[in-house]
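Below: one structure, written as structure tokens.
Note that this complex is displayed minus one protein chain, with the remaining chains in position.
Going by the order they are written in, the chains are A, B and C; count residues from 1 in each one.
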Amino acid sequence: MKPTVAFIGLGAMGYRMAAHLPQHFDTVMVWNRNFAKAQQHAAQYATLAVELQQAAQADLIFSCLPTSADIDTILAQVQCQAGSIWIDCTSGVPEAAQRQAALLKQQGVSFLDAPVSGQTIGAEKASLTFMVGGEADAFERAVPAMQAMGHLIRHVGQSGSGFAVKAVNNMMMAVHLCAAAEGFTTLKAHGVNLQQALDCINASSGKSGVTESALPDRILNRSFPLTFALGLLAKDTGIAIDLVHEAKLSAPVTAVTQSLIQAAYATSEANSDFSAAVKMYESWSKITIE
Amino acid sequence: MKPTVAFIGLGAMGYRMAAHLPQHFDTVMVWNRNFAKAQQHAAQYATLAVELQQAAQADLIFSCLPTSADIDTILAQVQCQAGSIWIDCTSGVPEAAQRQAALLKQQGVSFLDAPVSGQTIGAEKASLTFMVGGEADAFERAVPAMQAMGHLIRHVGQSGSGFAVKAVNNMMMAVHLCAAAEGFTTLKAHGVNLQQALDCINASSGKSGVTESALPDRILNRSFPLTFALGLLAKDTGIAIDLVHEAKLSAPVTAVTQSLIQAAYATSEANSDFSAAVKMYESWSKITIE
Amino acid sequence: MKPTVAFIGLGAMGYRMAAHLPQHFDTVMVWNRNFAKAQQHAAQYATLAVELQQAAQADLIFSCLPTSADIDTILAQVQCQAGSIWIDCTSGVPEAAQRQAALLKQQGVSFLDAPVSGQTIGAEKASLTFMVGGEADAFERAVPAMQAMGHLIRHVGQSGSGFAVKAVNNMMMAVHLCAAAEGFTTLKAHGVNLQQALDCINASSGKSGVTESALPDRILNRSFPLTFALGLLAKDTGIAIDLVHEAKLSAPVTAVTQSLIQAAYATSEANSDFSAAVKMYESWSKITIE
Partner (left out) sequence: MKPTVAFIGLGAMGYRMAAHLPQHFDTVMVWNRNFAKAQQHAAQYATLAVELQQAAQADLIFSCLPTSADIDTILAQVQCQAGSIWIDCTSGVPEAAQRQAALLKQQGVSFLDAPVSGQTIGAEKASLTFMVGGEADAFERAVPAMQAMGHLIRHVGQSGSGFAVKAVNNMMMAVHLCAAAEGFTTLKAHGVNLQQALDCINASSGKSGVTESALPDRILNRSFPLTFALGLLAKDTGIAIDLVHEAKLSAPVTAVTQSLIQAAYATSEANSDFSAAVKMYESWSKITIE
């Protein structure tokens, strides 16, 4: 008999992710703080809108909330079935994952920190990447459900490892964003054609996810669509720099970037997309990257 | 009647680049400081090993030397034909290009700064990227010859723009290299499986040319093959930071990275590949990225 | 009747600090993990070497240990008298002070975080600076005892504020140390006479505690006497950067300096003085600051 599945947190990501589950499971429960959204999901995708406590009774419980603190709040309200697996897709804090795993272990429940990348488009197309931390056997049992929503599914280490990889990934993206902002303001200041330069760089060693995607699709065209908030990037770079300090490492480029993203966020307009961080550089240089 | 072509400087790049020219031109002259190499090229590819002064008489003169200073030395020794075009593929200094273009203009010669990317493999496969600065009409006339050796050929702006794009590309790559070194030492310090983490990051927003190529092919496998010297990367980051300062811009991430690459070079073994810059981080963290 | 006083932790600082107390108080108890040192102090300065639990019964209890964690260990072993004041001179962690203050409050005891500056010479001459956090009334009652050992005694804010000021002071010193190392290697590289340059800078706007003291007394004379360990400076810069992150501030210069001090410590010889951090710069530049 197939396992029952629940999805807690129907935000921009969760709503789209949960939509794929009914194709693979007979019982798919959904819950959202704003319950109307759960009911809308049930109507649209034939899932079941249930109470939080009932969702927590599923064999596989997915969660996707803004922060690890939100997960703590949820976990404080529920009791799960022994033998079930909680798969948290939040971009959370590694040490929170360890704490949450320990808490659920007392209920005989396995916890996997399983943040995703691929943005809303990846959630829609079930092509997300899952970077998963936790016990190997729980991971193996959870793989089929993750495959319903993702394409690349990887076990990266023990509890917290998934969150660590996501934080470092976003930190690296932030560094690449600063490098692109600095490089392209410099090129424009010297009269270079940015579109032609971008074509060259994307065919060369200096390319990055930022030069291939954010720069042409969000910055050069001045659209800055809000799909990943600058405030969340600032949060994630904070998680990454904490990992650096806990391990007593030296990461000067990461450290400067984290300071700059923090400053860009502090001086940004409300609801700015992460790509709008370049506007701080533009205010310094009086140069528009377009 | 087809134009005559010359190639000056048969190093790791030039030797392979010049090899493609006989398939497209009737007269291909080559010259190299160590002349035996020119003679070897002539024997191998049916080019003509000639004196420097004779090479300078070609309709299209390519050059590829270590630095702009080497080009100055060559230009001081030759007189070109009015109407010819000098195409310098050195990773040079933008203001040197402007000076060299002015000098050759007096002889009625057009100068294009046309650095390439794609490394020796790209030179071999004629799949290089040419980022070209100089006058548009000279660029148009030189395109067919560049197509013999490259795939993507772009006119990025006036004199010096090609060198500027190359320097910024390499500077961005250096930033990405530092970001990868910092991110992966951090992940390893927290017990994460680096190979699995790399797979996730290369499917996510944090990827770069470094995570897709240098990290798996040079660093994680500890091969550090010398194909692009760390000393040359230090030189290029110096060119990039000079562009930042000339324009009175603020580029903190670039500035810190340039300092670190300089330090990594100063403390590296002789003949280190650029990827060996990560060893400075490894000496700080006592962590090996493997 | 005069209050009874105790001093817990007779290290390089504590041993000298406690020596002044008998001149102002009738009953001065001392305790040290290595108890022989307490007995030596008693013999030398007419203090009383007592058990930890007895020392904790004093009206005023001073402590001076390597880290806040050592204070936690001590506090877990003792019960104090209601109405007494615990004055911790450790260079500790602000949030530990808040936790420790809350713990002792349950026993009716006031806790002051009261780190000192002035080094061993200041401890010997009773000319230390006390930067004190905690409740104002407890501060007022503790002033006379601190005056026995210090010259400048300041109440800088609530619990943790004293530790915060000490951490920021040491962080600023670390920044000044890096600035001096970078400035003086640069001057030497350009053939400038460092001693004459130092005289000029110490009479100008660029001076600092580092140029006035550490540079001439520890670095230029190559003595690097171990009076404040580089490892402790690394710890303190870590406390400072945590304060920056907790407040979600941007401090790029602080962040880079913390990374560099961490790297200098990681690559230093055992038992290096803080001033030996310049040796990392010397290894980069092959220039000796002398």
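As a working rule, a residue touches a chain if its C-beta (ideal position, glycine included) is under 8 Å from a C-beta of that chain, and two chains touch if they have at least 3 such contacts.
The shown structure was predicted, so the numbers you read here are calculated from the model rather than taken from an experiment.
Touching the chain that is not shown, out of A:Gln53, A:Thr267 or A:Thr288: A:Thr267 (per the contact rule at the top).
Although one chain is not drawn, the whole complex shows that of B:Leu21, B:Val50 or B:Ala251 it is B:Ala251 that touches it. Contact with the undisplayed chain is limited, among C:Gly14, C:Pro94 or C:Gly238, to C:Pro94.
Considering the full assembly, C:Met173 is the residue among C:Ala49, C:Met173, C:Ala234 or C:Ala266 that touches the omitted chain.
Among C:Ala19, C:Val93, C:Leu230 or C:Leu243, only C:Leu243 touches the chain left out of the display. On the side of subunit C, touch with the chain left out of the figure occurs at residues 94, 117-118, 129, 131, 151-152, 154-158, 160-161, 164-165, 168-173, 175-176, 178-180, 182-187, 189-193, 196-197, 199-201, 203-211, 213, 240, 243-244, 246-247, 249-254, 256-257, 260, 281, 284-285, 287.
For subunit A, the residues touching the absent chain in the complete assembly are 252, 256, 262-263, 266-267, 283-286. Seen across the whole complex, the unshown chain contacts subunit B at 234, 238, 241-242, 245, 248-252, 255-256, 258-260, 262-263, 266.
Here is the rule we use: only the chains that are shown with their structure count from here on.
Counting the residue numbers used at the interface between subunit A and subunit B, over half appear in both copies, so the two copies meet with largely the same residues. Overlaying the C-alpha trace of subunit A on that of subunit C calls for a turn of 180°, given as a multiple of 5. Subunit B and subunit C, compared by their mean Cα positions, are separated by 52 Å.
Between subunit A and subunit C, the centres computed from C-alpha atoms are 41 Å apart. Those residues of subunit A in touch with two or more other chains are numbered 249-252, 256, 260.
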